[in-house]
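Written below as structure tokens is the structure these notes are about.
Partial view: only certain chains, each at its native spot in the assembly.
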Amino acid sequence: MSLTLGELARHLGAELVGSPEQVVVAVRPLDEAGPQHLSFLHNPKYVAQARSSRAGAILVKDAELLPDRTLLVTPEPYLAMARALELLHPARRPAPGVHPSAVVAEDAVLGSGVWIGPQAVVGAGCRIGDGALIGAGCVLGPEAEIGRDTVLHPRVVIEDGCRVGARCILHAGVVIGSDGFGFATVGGVHHKVPQVGIVVVEDDVELGANVCVDRATLGETRIGRGTKVDNLVQIAHNVQVGEGSLLVAQVGISGSTRLGHHVVMAGQSGAAGHLKIGDQAVVGAKSAVIKDVPDGAFVSGIPARPHREWLAANAALRRLEGMRSRLKELEEAVAELRSKLGE
Amino acid sequence: MSLTLGELARHLGAELVGSPEQVVVAVRPLDEAGPQHLSFLHNPKYVAQARSSRAGAILVKDAELLPDRTLLVTPEPYLAMARALELLHPARRPAPGVHPSAVVAEDAVLGSGVWIGPQAVVGAGCRIGDGALIGAGCVLGPEAEIGRDTVLHPRVVIEDGCRVGARCILHAGVVIGSDGFGFATVGGVHHKVPQVGIVVVEDDVELGANVCVDRATLGETRIGRGTKVDNLVQIAHNVQVGEGSLLVAQVGISGSTRLGHHVVMAGQSGAAGHLKIGDQAVVGAKSAVIKDVPDGAFVSGIPARPHREWLAANAALRRLEGMRSRLKELEEAVAELRSKLGE
């Protein structure tokens, strides 16, 4: 694959500083790029690296930062880099059709351009939107729905009745619609509470490898439009995640907790059940949220508190040894003062 | 699906306050229920919500709490709700038989009423009890055993020689019998210690999606009867979990640790290896158990200590800034006293 800078500039809506005939074949980081590569400067701290880079062309916001270089000038160089990657490394798409080894229920409704991979299973009453790709070994339970242009990587499971929107990407091993963890415990015996709700994954959601999303006890577990979820995340029954949120790897969210929109939960953090985490809130890595988080707050720690308090507590903890010494000195001084005063 | 309150009362062994002819079609929470729904009051703090609920009938322990309402009175309303869900939302059960796409070893022994789903693999010498359901894409290694009426959701793996009891539920992606993490390290090289034991899952156990249970090095890894395990939990080689325990999502238990009966490990907590966690002990969320826990103890924190101590330490940490100020004031006061005394 190769593109001229002229073609790239046109596709990306960028302003070209250089020859439109020059060709690039791939995107590379500044320190690895050669004359045949496109690179990008999106963080000003790498200006020096960009200046010394051997890249054939560089995506940049401000042309004045890189005089005498071949540039594609654009207000969002990182986004332009993402689009350039799509152009230079177009995703492979299998030809539409149902692989002969797949097992597809007679009454399943497949849109146009759908691909069903080898060894996949599509249950009774499923509906699969136009252009969707169902990877090898996926299992769709009865009445599952997959929106248009959604991609299921291999071995995804969508349990019965669950719904995935359009343009979603579900990575290998994702499980949608496992039972929530709900029991009525009487006399030490945990009686199962049937989980009869569903999961709804809205449009443009991405779910990482081996992510688990439990079905609701009653009603819906829901992941909002445009939310992105990293690998090995656990989303319990009746959780509601708002739009445009980011859940980093190994996050766990307990039952019935509601996240607002554009929430960020950093890696390995968790939230207890029945909480509300406000819009645009940020939860630090490895933190444990045990009470509601207001809109826009940044919390961290176990238990999670305002990030500044957590930083202060950590700093104080580091000074504790010093405090102990000062306390000891004071005790000695006071003892001396007392003896002087004849106590 | 619909039931009269008379039928429900009979099935649940509840006392009906209202008309036996009245019909309900589903269970709903108090705030979402309408006249055609059954709801439930099991926590007294929701009495006001129950009084104003539009539910057609309410499961309750104490009829006097809800005068002038249609009630099903029962000593365990939450358990009755679970049973009502089973009646109103009966689980779909595929018709017995082996799907033509499944690969079942000739010498596998299948009980009566067994269903083997599409693309499943049942290895040589497997034994599957009456009424068990083996979901699509499951893989049972040689000599695996599945008890009667156990349900394997799609894509469960039972490695060779492992045994699952009766009436268990294993959710999608569960792996039983992967090798324990054991190496003999000599000169920086980690030589694999063959893991030749098995996993035994006793009766009435539920394992969540993508749970991993490693086989023992020698002997057995064992999960006791009636224990329930949430998604993405890790259970290492030679672990013993007692009966009726609850392991919440993303818990990790290291090798050879033994849990008693009715232990609760809350979400994202972990235990080091070769420990004993006593009967009815509770481990707080995100805690790290690094020494034995006595029967009935409630521990939390990293490292885990008695929960009260952990609360006290957290409170003290919050007061640290105040202590620093007081220390500073004291230092100034003592300096002043000293100068007064002519030091």
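Read from first to last, the chains carry the letters A and B; within each, the first residue is number 1.
What we mean here is this: contacts are C-beta pairs under 8 Å (C-beta built on N, C-alpha and C of every residue); 3 or more make two chains touch, one makes a residue touch a chain.
Everything numeric here is computed off the predicted structure, so don't read it as measured data.
S.K.: Let me spell it out: one sequence, repeated, and 2 copies placed. What is the copy number of the whole complex?
M.R.: Total copies of the sequence across the whole complex: 3.
To be clear about the criterion, only the chains that are shown with their structure count from here on.
S.K.: Which integer distance in Å separates the CA centroid of chain A from that of chain B?
M.R.: 26
S.K.: Which chain A residues qualify as touching chain B in the complex?
M.R.: The contact residues of chain A facing chain B are 101, 103, 119, 121, 137, 139, 141-142, 155, 157, 159-160, 173, 175, 178-179, 181, 183-184, 186, 188-194, 196, 210, 212, 214, 218-219, 232, 234, 236, 250, 252, 254, 268, 270, 272, 288, 290, 302-303, 309, 312-313, 316-317, 319-320, 323, 326-327, 330, 333-334, 337, 340-341.
S.K.: Over in the complex, which chain B residues touch chain A? Could you list them?
M.R.: 26-29, 32, 76, 78-79, 81-82, 85-86, 89, 91-92, 99, 101, 117-119, 135-137, 153-155, 169, 171-173, 206, 208-210, 226, 228, 230-232, 244, 246, 248-250, 262, 267-268, 285-286, 301-302, 314, 317-318, 320-321, 323-324, 327, 330-331, 334, 337-338, 341
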